[in-house]
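Structure in structure tokens, see below.
A single protein chain has been omitted from the complex, and every remaining protein chain is retained in its original position.
Letters A and B mark the chains as written, and numbering starts fresh at 1 in each.
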Amino acid sequence: MGLHGSFMALAHSPLGHAMQTSRWAFAVVEMVHLLGLAVLGGSVLIVDLRLLGVILKGESAITISRELSRLLIGSLLVMVLSGIALLSEEAGKCYYSPAFRWKMALLAAAVIFYFTLHRQAILCTRRGTLKLWPRIAALVSLLLWLGVGVAGRAIGLL
Amino acid sequence: MPILQHFCETLYHSGFGTMLRESNNAFSVIESVHVLSITLLIGTIAVLDFRMLGLILRSIAVSSVARSVMPLTWSGFAVSVMSGFLLFWAEAEKMYVNPSFRAKLVLLALAGINALVFHRTIYRRAQEWERQHVSPWRARATAFASLMLWSGVIIAGRAIAYF
Partner (left out) sequence: MKARFAIASAFWISTVTIPAYAHHSFAAEFDINKPVRLTGKVTRVEWTNPHTYFYIDVVDASGKVTNWGIEGPSPGALSRRAWGKNDLKVGDTVVVEGYRAKNGSNTANGRRVTLPDGRSLYGGSPGDGGPGDDGTDQGNLPATGTNK
């Protein structure tokens, strides 16, 4: 099954059918998506601003990142699940939408970055002095996540 | 006509309001800023709320978290209000009669009152309890109310489009 086939399969799935025929499902799921956005954004901001040395300077970046990881991953999960439901409602449109493709690319980059280089950069801070690499990682992270948000908005506007 | 309604109609029919409302890109950009600002405004205060509920950052004193979070929240508030006011200006006449918009403003006011009461009462004595992993029940009630009210603001804000 090609990419287009996968999108169509989602559209024709029970989830897709439910989302397309319901008069309120899309609105409700979209609201959940927004609530997830608020929490995900807040978590990312706190972790990355700490890495940049802007806030909570007296506290360990490793502690903060670890403590917020569940909130971050949890809200990300909420967004992914609600996002799949939203996608099932308009799979064809998303397939052809450049904004959607950008969003998915940036999302993949942001998630992969979070679990790899970003995590490594946080561990770098163990040695105490704030090195350059954690700050760069924080900036990259913030830009990637911002990109996901902007691209997401663009889906509906273009 | 009520003075508030007259005010809304004046804004709506003004040159600036009309320009925004009929714009090719400005309205969309401002609306996007407004939506994304919920991360800075609500996402950050949610971190403080979750701390007081004893769910995260338990090894860090509440006031430390608050001192870091509040400037971010206020920045988010400034961006939200400015972008929100412009959106309101463009649609003022329609917002006057929109029940979801009215609900959003009420919830916003309640969220503000919730925060104000907290800062003037329980938070004054923060040094007594801020190191506890789970904050006292009044602080937890504030945190819970905050999460509910701000969620309501988001939901009511989104629902504006459906009325």
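Going forward, a residue touches a chain if its C-beta (ideal position, glycine included) is under 8 Å from a C-beta of that chain, and two chains touch if they have at least 3 such contacts.
All values reported here derive from a predicted model rather than from experimental measurement.
Where chain B meets the missing chain, the touching residues are 20-25, 27-28, 31, 90, 158, 161-162. Chain A meets the missing chain through residues 11, 20-23, 26-27, 30, 89-97, 156-158.
Here, only the chains that are shown with their structure count from here on.
Looking at the complex, you find that chain B touches chain A at residues 28, 31-32, 35-36, 38-40, 42-47, 50, 55-60, 64-65, 68-69, 72, 150-151, 154-155, 158-159, 162. Remark: chain A residues 27, 30-31, 34-35, 37-46, 49, 55-56, 58-59, 63-64, 67-68, 70-71, 146, 149-150, 153, 157 touch chain B in the complex.
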